[in-house]
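Omission of a single protein chain aside, the complex is shown with its protein chains in their original locations.
Moving on to subunit A:
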Amino acid sequence: MTTTTLPDPEPAAPLLRVRDLAMTFPGRRRSAPVRAVDGVGFDLAAGETLGLVGESGCGKSTTGRMIVRLLEPTAGSVEYDGRPIAHLSQRALKPLRREIQMVFQDPHSSLNPRQTVARIIADPLLVQGSSAAEARKRAVELMELVGLIPEHADRRPHEFSGGQAQRIGIARALATGPRLVVADEPVSALDVSVQAQIVNLMERLQAELGLAYLFIAHDLSVVKRVCDRVAVMYLGRIVEIGAKDRVYGTPAHPYTRALLSAVPLPDPAAERARERITLLGDPPSPAAPPPGCTFHPRCPKAQAVCRAEAPVLRPLAAGEPREVACHFPEQD
């Protein structure tokens, strides 16, 4: 094994390669600028699912929006299929929009209430130059693919429940035949009994169409179900990234440990038997990040070095694809 910082497991280039991605929003009036994302890097292979988890304000949604280029990064690079896309013009991006699509959290607010379902789903095709008849035919096929009744093609979004509306959002995202779908909290606005339907649908579509997902969510149980690999974010940075089984099974970063132990289990006996790590305080503001490791004010293991020096993301052990940004990672 060579000791490069970024291991290249496959000879083929990943579908998505993100390096040192950063987004700084200017501060309002006299307040300081906000570094929402601060040096995020990861690879995503074709057909793979990477989960991006973290608490509110950790920069996970901003990262997703930069990858679909709803936002232009202030620094860093995004390569899709070997092509740099971080700073392409909107015109140059247009053909790429076929390949990279997004599913949003709130299905109803992301659908135009005045359009019919067929028109909503056909929209990306019309933008890409399909004829109206062709686009409609495809929209009806897509409705069937995502489990909607094709006869409902001329209804409007308010006639659908939350779960059905999310199916419409998914059908729209799939209209142009993308290879990468960025899903930002796709099930968190849905009722518990409906979430599993959408999770199963997304898994089936991935298997049938060979999609790669960047799955952004705060619900660690859902992420564990759908992802191959997981990246845990804290205050704009990835603190731990690796195969799902490793990250969930033997979390190495103290934040990952605390996060996992804070999720209540739907099992009273297991809940009582659990050893819980309760963190003190709230996540700090990205406008005024603490010096050194940004997690140190809440970290049960923090030492002097943690207050002075920011840890870099590096492999937990030689040859292990899991990377951790901590001076004192937990070893198995």
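Methods note: contacts are C-beta pairs under 8 Å (C-beta built on N, C-alpha and C of every residue); 3 or more make two chains touch, one makes a residue touch a chain; residues count from 1.
Assume contacts and distances are computed from a predicted model.
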Given the choices "Electron transfer flavoprotein subunit beta", "Peptide ABC transporter ATP-binding protein", "Ubiquinone biosynthesis protein UbiU" or "Fe-S cluster assembly ATPase SufC", state the protein name listed in UniProt for the chain not shown.
-> "Peptide ABC transporter ATP-binding protein"
Sort through A:Glu55, A:Asp106 or A:Asp123 and give me the one touching the missing partner chain.
-> A:Glu55
For the chain that's not shown, point to the residue among A:Ala32, A:Leu70 or A:Ala262 touching it.
-> A:Ala262
Contact residues on subunit A toward the hidden chain run 55-56, 161-164, 191-197, 199-200, 203, 218, 220-222, 224-225, 248, 258-271, 276, 278-280, 282-283
